[in-house]
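Heads up, one of the protein chains got dropped from this complex, but the rest are sitting where they should.
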Amino acid sequence: MTTILDSGDTAWMLISTALVILMTIPGLALFYSGLIRKQNVLNTMFLSFITFAIVSVLWFVFGYDLVFNSDIMGIIGTIKNPFFNGVLESGSLATLAPTIPTGLFALFQMTFAAITVALISGAIVERMKFSAWLAFVPVWLLLVYVPVAHWMWGGGFLAQLGALDFAGGIVVHLTSGIAALALVLLLGVRKDMRLLPHNLGYSVIGAGLLWFGWFGFNAGSALSAGNLAVSAMIVTNISAAMGMLAWVLMDKLNTGKPTLLGALSGAIAGLASITPAAGYVNIPAAIIIGFVASIVSYYAVSKIKPWLGYDDALDVFGIHGVCGILGSLAVGIFALPAINSALTQGGLITGNLNLIGVQLLAVIVVMVYAFGMTLIIGKVLDKTLGLRVEAEDEVQGLDVNLHEESGYRLS
Amino acid sequence: MTTILDSGDTAWMLISTALVILMTIPGLALFYSGLIRKQNVLNTMFLSFITFAIVSVLWFVFGYDLVFNSDIMGIIGTIKNPFFNGVLESGSLATLAPTIPTGLFALFQMTFAAITVALISGAIVERMKFSAWLAFVPVWLLLVYVPVAHWMWGGGFLAQLGALDFAGGIVVHLTSGIAALALVLLLGVRKDMRLLPHNLGYSVIGAGLLWFGWFGFNAGSALSAGNLAVSAMIVTNISAAMGMLAWVLMDKLNTGKPTLLGALSGAIAGLASITPAAGYVNIPAAIIIGFVASIVSYYAVSKIKPWLGYDDALDVFGIHGVCGILGSLAVGIFALPAINSALTQGGLITGNLNLIGVQLLAVIVVMVYAFGMTLIIGKVLDKTLGLRVEAEDEVQGLDVNLHEESGYRLS
Amino acid sequence: MTTILDSGDTAWMLISTALVILMTIPGLALFYSGLIRKQNVLNTMFLSFITFAIVSVLWFVFGYDLVFNSDIMGIIGTIKNPFFNGVLESGSLATLAPTIPTGLFALFQMTFAAITVALISGAIVERMKFSAWLAFVPVWLLLVYVPVAHWMWGGGFLAQLGALDFAGGIVVHLTSGIAALALVLLLGVRKDMRLLPHNLGYSVIGAGLLWFGWFGFNAGSALSAGNLAVSAMIVTNISAAMGMLAWVLMDKLNTGKPTLLGALSGAIAGLASITPAAGYVNIPAAIIIGFVASIVSYYAVSKIKPWLGYDDALDVFGIHGVCGILGSLAVGIFALPAINSALTQGGLITGNLNLIGVQLLAVIVVMVYAFGMTLIIGKVLDKTLGLRVEAEDEVQGLDVNLHEESGYRLS
Amino acid sequence: MKKIIAIIRPDRFEVVKAALEKSGVNGMTVQDVKGRGRQLGITESYRGTDYTVDLLPKVRLEIVINTNDLEKVITVISENARTGDIGDGKIFISPVEEVIRIRTGEKGNEAI
Amino acid sequence: MKKIIAIIRPDRFEVVKAALEKSGVNGMTVQDVKGRGRQLGITESYRGTDYTVDLLPKVRLEIVINTNDLEKVITVISENARTGDIGDGKIFISPVEEVIRIRTGEKGNEAI
Partner (left out) sequence: MKKIIAIIRPDRFEVVKAALEKSGVNGMTVQDVKGRGRQLGITESYRGTDYTVDLLPKVRLEIVINTNDLEKVITVISENARTGDIGDGKIFISPVEEVIRIRTGEKGNEAI
């Protein structure tokens, strides 16, 4: 079958790519920065922006090839075109998305790498050295994101076993959540761990842009503008909505008042948990996924975290990590070949036990790998550059001390 | 004629859908929340977000079917697929938009239902109980939005009479504006009715996102990526621009200084008024519509409202209601079959008196119905849950009292 | 060859158009307004919004025709369809983009005109009369933008000579940068020239939206959803990223600390400089362009401007003007026919000396023309309306004095 | 001349201001402050965790007046700021030795 | 030792600060306040309705000085804050009994 470029699919993937970029800059930057102390607002935003810039460049130097180019023993790809030489010029179509150009597929994939690393920053805000973060980004990209993405999406061993991850429950949310956990264990707790948002309006804008961009993320992962994209978009939205409603309900039951931050957090939980499943499940499944994931996240964040005592500032593990795991297992339960014809097997509800086993395996393998490797990277950085800012910088705030800027000059 | 999915149309409708979602969250949330007191900023945002979540779910439970499935006597549709069972799986194409999937058409329509309800919240901010709003949303959706949408868009009796509403002048702006009016009559005036925006920057961001999203709203209502979408987009933009310029002129003539909030308000007036006409009129007509609607809104808001004394906090009736009516009548004047080949008759300027009569009828019917039904709903809620917060909560602000959160921690 | 409307190309151009609109309102409005004193925040935003509205209307009155309709002696087009009469109705396809409607091409082009004028406002904020700006917009549009756009894009003499400008390095960034310089020379320096941003969060949101919208700007300039759009999008993103990294590096080397505003400024430099080249160059070239342009901008802004002493408040010349020039020359160096088959000749790296000569000529011609003509316009306005606000208004802030509004009511 | 510093509830401020205006006291300088005393803090709740905010928003009025207006002003403020619940606030009186009106250079009682 | 509280126009603040610095007065504590007095309010206008804002932004300087610097400082502030229009503000002088420099524990004039 000869394939030709489809302008409709290409249009959809162009805008989907832009949407995912918007998620990181400024979406995530805003969502995170509204939640911390006003003295750290710029540093928090900066982490997302600089991460995006670094990954934007490195992806075309080594990232794309190592993930998607000819697999070596299920472990990693091969660098063939550093700087993407000749690919744009050739105008070739993507192997995995034969109706759009290779370059577009590569750029779309880049946006996932970028947001994955940026997500981690939410855990370490208000106390990590900027220089240490600058070093962390490329190393983690190479040693964690790239191999995991290859295993799941680039034809690596987990993909070969049949593990599924539609838009990044394992590759994006699980890896970032677990890495967040590993890093904060090394970094230690902040002097002031209270979550007292300084400007929830920023988080509202950020959450709105994340929700909007997530349509590019999930429906874009169909890689074409057809039924699958539509189906992914619908379940994404309904899971987000259910996540919001569930968290608001938890708020009401536990502390007595519905909160806006709770609503936003629940929506993010709903979005993160449907991510791996978006192209495989129908509406009733999405309703359950969003609802359950949000409730589990609620307890992870409000009960388990304080009990264990680690300082995951903005709950990257408690929301993204937890929802990445839940969503990935949900694929093993709810996947329906009727939704996605590429499925060779359905989940539990189709009477198939195999898929959930594979999903569980993939979750465990990636969890262990990402945790261990991030610990090693963090430890090395700590011994060399040092991970944590001076106590004085932390108390007075990072903006003025690390960047000589201040977030507000309103009086 | 066999129809097949068109990837270009699907791409356009996917992004249009996302754009309309962006209008509500965070567009409308921001636009509204910039205008009220800082003590209520989170509650105001919350109303838009929670409304969107509730409608997102209910639309697929009963909303879509009741509006668009097999008409019963011109009054209402039939529930056939609660939870959209089987529709995603079937991959069928939409009856009313035969080049895109049914699911996409349904999701696009959902975004209209959601923003219509959210629009109402602008009138009742700063004093309505959150619980009462939570109850209002599903009831109003079922008893007002769903029937009116069926009458105009789902093949109901007004559609059968030939009434036209391209993107929601009647279905969206008129119903929400009239409902706003009915609710505020029940709620009574706030202790402090002054319009002293606490953070116009939010409103600027909100207005920008509304304008942006409105292209999905109006040009998306063409349901395909062709000449009609282009035409709708051009007239939408020019009407918004004229609305802005007209209001700025009114400001200059009446109070002596052009104001930014005036500019934004005029733009919204221009956008709302062109909405029902966007797919039927040409550029000169759009210029007139935006200009006139903005001026009428200006007087409705600055003279009639104070004179009548009702407390429509953010002028949902004065802007959306008024512009919905004007735009719908303008269809009867300016509609041109040359712009939209689906038109069986043109407006007054084509020498046809019939259309404006039908439009007027539709406006009156919907106005009376929406007003009466909203009054009933509001009255019942008032007697059961109570509509209005405690005086103390109103004075001290809703954020801290209803949600135990505060919008800013800047000092 | 008969051409037919392509729904995929149309979908892409519809959304690209919306994206470029988002750049101006609210993107640029926010980016600029975060950087000035809080007393002028609304006036600064207002300049972008009102500019957009005015150009939106005038473009369809005379702008489009004068740029794109039948060339007269290489100088200017002809007004054939004021108010675009009949064009929407005809549903014709665009001559320069034969797979999309003429109306869409015209609207897309309108967005470029609007942002070009709005960009200038960044230089003159905090001291220019609002009335003078209202007069400046249409006059400058007619006398500077329209002819230059015709010369480069409408088949004028520079286009005939072979000068290239993919998405507006000369037409947009150079003209606005140079006009900014001319205007500030007439306006004089502010009483307080310090760049002490009052709310960098706004600038972060603005920069994020600009980056996002720039994909519509540059990749949309391919006028179709195919390989060229993809290639333009990739190089746009990587140049922005390199620009950011380069400025952060300069910050580190020169003042010791990386700054977020520096990162944003570098990204804008990267975006502006790749604009003229986006459809002609490959990734390695884009990396060089973004990197070099950002560094040159850094020095233009931090060393040359203070040394020369003009008061270009937000560095419209230092960033947009400088990068427009650099990017346009870079086309002469890096253009590759392999990237864009429409190229009849490559740049220096293909061994061709001709192109860079033509580019240099175009840059100089436009620079001289735009500077001279803007000086004349500004001088006339100064003698008639007066350009500068009262000293008292400047000191107390423009919002309260010119618009009777205030940006924040947070206490 | 005396300086009155009154710390009152934000939501009583407009009432107090109006009452002062009615009783002929126009000059005042106002600021938002935070205070604590006997009043318990308010609770805020984020992601399932309650935080007690023990500094509550108050409004601080600074009014310099002629000594013989003192009682009147105290009464006006007290009566209009009072709700009867804990947290109504305090009035502090302290001496002022001189007042100067910058515009005219007037001093003493005339400058108030 | 005396405490000077000066309520001045925000747009005169930089000038006053520079003048004080020139005359050797460096220590000061500054805050944004709102004030009313004889000056009429400003008008703001939203959606066609005018609102009078009668609390105007002012800057409040709090400066503790040696008694023998008092006249000098009053003069510097008065001259530099004056525009001659209503709303220039006030200077209030009150006694201070003790000053302590936290860093060193110094007291009295040395601590200023």
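Read from first to last, the chains carry the letters A, B, C, D and E; within each, the first residue is number 1.
In the analysis below, a contact is a pair of C-beta atoms (placed from the backbone, for glycine too) under 8 Å apart; a residue touches a chain by one contact, two chains touch by 3 or more.
Remember, it's a predicted structure, so these values are computed and weren't measured experimentally.
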- Displayed chains contacted by the hidden chain, counting the whole assembly: A, C, D, E
- Quick one: which of E:15, E:42, E:70 or E:111 touches the chain that's been left out? E:111
- Task: Have a look at E:56, E:76 or E:99 and name the one touching the chain we're not showing.
- Result: E:99
- Mind listing the chain E residues that contact the chain we can't see here? 3, 26-31, 62, 64, 94-103, 105, 111
- If you put the missing chain back, which residues of chain D would it touch? 2, 5-8, 31-38, 55, 58, 60, 74, 77-78, 81-95
- For chain C, which residues touch the unseen chain? 194-197, 250-251, 254-255, 257, 259, 261-262, 265, 298, 301-303, 306, 315
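FYI, only the chains that are shown with their structure count from here on.
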- Other chains in touch with both chain B and chain D: A, E
- Rounded to the nearest 5 degrees, what is the angle of the rotation that puts chain D onto chain E, matching CA atoms? 120
- Item | Identity of the chain that, by mean CA position, is farthest from chain B | E
- Pair sharing more residue contacts (C-beta pairs) when C-E is set against B-E: B-E
- Task: Calculate how many whole Å lie between the centre of chain A and the centre of chain C, each centre taken as the average of the chain's C-alpha atoms.
- Result: 33
- Would you give the residues of chain D that are in contact with at least 2 other chains, written as numbers and ranges? 44-46, 50
- Query: Which chain B residues reach two or more other chains?
  - Reply: 6-9, 11-12, 15, 196-197, 199, 205, 209, 255, 257, 259, 261, 404-406, 408, 410
- Note on the structure: So the touching chain pairs work out to A-B, A-C, A-D, B-C, B-D, B-E, C-E, D-E
